[in-house]
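All protein chains but one are shown at their positions in the complex.
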Amino acid sequence: MGTISRGFFGRRTVADVKLPPGQYLTTDFPVLSAGPTPHIALEKWEFTIDDGTNVLRRWNWKSFRELPTENVTVDLHCVTRWSKLGTHWEGVSLDTILGEIESDAEYAMVRSYGDYITNLPLADLRNKQAWIAFRFDDEDLAPEHGGPARLLVPHLYLWKSAKWVRGIRLMHEDQPGFWESLGYHDYGDPWREQRYSGDE
Amino acid sequence: MSSTNYDYLDGNAAAGELSKVFAVDITTAEGRCGECGTTKCLAEAHLYMHGPGLVARCPACEHVLLRLVNVREHMFLDVRGMTYLRLDTSRSEEAS
Partner (left out) sequence: MWRVGTVVALHDETPTARTITLQVADWPRHVAGQHVDVRLTAPDGYSAVRSYSIASAPNAEGRVELTVERLPDGEVSPYLTQELAVGDRVELRGPIGGWFVWRSQQMEPIQLIAGGSGIVPLMAMIRSRASAGSSALFRLLYSVREPGGVFYRDELQAISDGVDSVTITYAYTRAAPRDWPRPPGRIDASFIAETTWSSKLIPTCYVCGPTSFVESTAALLVTCGNRPDKIRTERFGPTGGRNEFH
């Protein structure tokens, strides 16, 4: 540990709530990114589900916004150690998106505009665990936070909630995404503190 | 899709992190982008370092040149995005 700096406490907030191990509570909403913010015109936006060979489903912004939506309040846990509790989102449940798709694929690679990808088990996108979110705090999702739409899968570390989402590729075998290929955990459960590959 | 967000720094800002493992300052090394062939010093790359790791991108085409993640006592480094890095070894034996 470094030399203690007299009188320094940082921006953290003391809270009575239980946070995942190693996390600090924050009240702002840090913008973290691995690349430039894409700006996608709504008339060009698409979301597709494919299996690596064929496109199984495709929505444009109009057809996407005709899908039923949900309002959810969830906690966010970023692997860089900040947690933001009680965030409000509106989005389309992945149960709706994946609803009619029949596949024996067990894994998904979530793909974003830009070059970001992240992997997770398909089962973690189902059962009311994930949304394609397009509104945050009662406003259209801002580009720096992933707008027009991002994945929201709050039971995993926030790097799995891919910003600027453009589609999901169904896979039979797990493959590591952008951060998973460079030392981060393939699954990423904050409550078991699965930050890095090899963490139990 | 272009960005008007100026949330990146220069590759120069990565020099501190890279000094943990490199004896020489590689930000002054010339690198060639594996995607578009642009050849510049790593210090001139667009550097994104607010996320889970550090990403240096080609200033011309935004292709990922270098990625870096600190995992406890290790550093994961991916430099596949560059065709080469040209390092100056002429001063490597001088005292810093």
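Per-chain residue numbering starts at 1, and chain names A and B are given in the order in which the chains are listed.
Rule of thumb we're sticking to: a residue touches a chain if its C-beta (ideal position, glycine included) is under 8 Å from a C-beta of that chain, and two chains touch if they have at least 3 such contacts.
The structure presented is a predicted model; accordingly, all values stated were derived computationally and were not measured.
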Original post:
Among A:Arg57, A:Arg81, A:Arg126 or A:His155, which residue is in contact with the omitted chain in the full complex?
Top reply: A:Arg81
Original post:
When the complex is taken as a whole, what residues of chain A touch the one chain not shown?
Top reply: 1-12, 24, 28, 80-81
Original post:
For chain B, which residues touch the unseen chain?
Top reply: 5-13, 15-17, 19, 25, 27-28, 41, 43-44, 49-50, 52, 54, 70, 96
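Criterion: only the chains that are shown with their structure count from here on.
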Original post:
Where the CA atoms of chain A average out and where those of chain B average out, how many Å apart are those spots?
Top reply: 26
Original post:
If you look only at chain A, which of its residues touch chain B in the complex?
Top reply: 30-40, 79-80, 113-115, 143-144, 159, 179, 181-184, 196-197
Subject >> Residue numbers on chain B that touch chain A, as the complex places them >> reply: 1-5, 7-8, 46, 48, 50-53, 55, 57, 62, 64, 67, 69, 71-72, 74, 76, 78
